[in-house]
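Structure, as structure tokens:
Note that this complex is displayed minus one protein chain, with the remaining chains in position.
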Amino acid sequence: MSDLYTAVVDIRETPLDPAAALAFVSDPRFGGINMFIGKVREHNLGRIVTGISYDLFVPLALRTFEEICERARKEIDVPMKLYIAHAKGSLRLGEIAVIVAAGTPHRDEAFRASRLAIEAVKHEAPIWKQEHYVDGDSAWSEGCSLCEEHRETERAAAHGRTAHAHGHEH
Amino acid sequence: MSDLYTAVVDIRETPLDPAAALAFVSDPRFGGINMFIGKVREHNLGRIVTGISYDLFVPLALRTFEEICERARKEIDVPMKLYIAHAKGSLRLGEIAVIVAAGTPHRDEAFRASRLAIEAVKHEAPIWKQEHYVDGDSAWSEGCSLCEEHRETERAAAHGRTAHAHGHEH
Amino acid sequence: MKVRINLFGALRDADASGYIELEVPEPCTIGELRELLRDHLRTYAPHISVGLVQRSAFASNDEILHNHRLLPEHGQIAILPPVSGG
Partner (left out) sequence: MKVRINLFGALRDADASGYIELEVPEPCTIGELRELLRDHLRTYAPHISVGLVQRSAFASNDEILHNHRLLPEHGQIAILPPVSGG
């Protein structure tokens, strides 16, 4: 398991660190490293955002990250190091919310592992985003149901377009 | 053009710098950043590699990087910052040969821009890799022809499997 | 038995304490707990949408618990509204 690093980072204590992610996934066996960084951006759905608060159910979030790592390893099936870290707390514009990094022998594998991981973090991990707007208002983002019964309904409603095609943007 | 950064870095002077790449592609408009890093790895095609020398035709390489950036912008068609830097000179095991980074509003765009850029760098930029092996031997890597006449032949030989399906691994 | 339901995300607005305690029959399935919570919120937190409870999952520290599952014995559970990480 030392090839997998998963963390929930309380950003009152320390920011997320891309250099640490790169160092973790580097290895003499690996020629390809892919890293995805999610940051707080200025606009969402037409409103001006000043910050985001992230709420997490930490024990299950960490367990979900580990499961995601195991799945990436199984699906891509090459030697691999994976790093998943998500912020907890209140972030300002431009701060890092999530880092996913993958080191693998070749580039295609690194891109695939990193993409798989970030999609799974977004759709499966118990994490909630509350956006704060310039006018002082706040709103919890529309999200992705973890409830299997409900997912089936969403899927049917999407008429099989894709497995994940409900209305919200994420 | 200030949204595009392209460089050939003489690694006798300075190493490639992932932090600089991330800083360059960061922007309040962007929620997604994807970075690919190519490193010298220990093994290639079963031989133990101790280092790689990169030869570049610099003016055309830089022009090619710029063309790649313009193409990414056109194909993906969202606000975007792109960073492409390639090492020139002799690298040791674990050192960085290439960095591609893309900042965009959303994550799918960042992944696509970064992937498009690294594929184009590998297949189109005038760069040559000489591998040095533990036994003292060296070899220039088999590569991808820039010669249109020859590409057609390669494509025909590949029986239309993919547009780029010749025998070598890269 | 008494169960403590820990709240997250938009459901934190249901109670400032961060949890809701309910008296439930024993044994109690997740589906039954969902009904009881819905009734509770209708009375004590009418600003919370019924649809949100419907789209939420219940979970232990280790896994999502679907409607047919039984309540964990230690009487602690989390309710997870639709997620929006990253």
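Letters A, B and C name the chains as they come in the text, with residue numbers starting at 1 for each one.
Assume a contact is a pair of C-beta atoms (placed from the backbone, for glycine too) under 8 Å apart; a residue touches a chain by one contact, two chains touch by 3 or more.
Just so you know, these numbers come straight off a predicted model, no measurement behind them.
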* To do: Can you pull out the displayed chains that the omitted chain is in contact with?
  => B
* Of B:10, B:70 or B:142, which sits in contact with the chain we cannot see? -> B:142
* Structure fact -> Residue positions on subunit B contacting the omitted chain are 38, 54-57, 59-60, 63, 86, 97-98, 118, 121-130, 140-150, 170
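Throughout what follows, only the chains that are shown with their structure count from here on.
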* **Centre-to-centre distance between subunit C and subunit B (centres being mean Cα positions), rounded to whole Å** => 50
* Structure fact -> So subunit B residues touching two or more other chains come to 107
* To do: Please list all residues of subunit C that touch 2 or more other chains.
  => 86
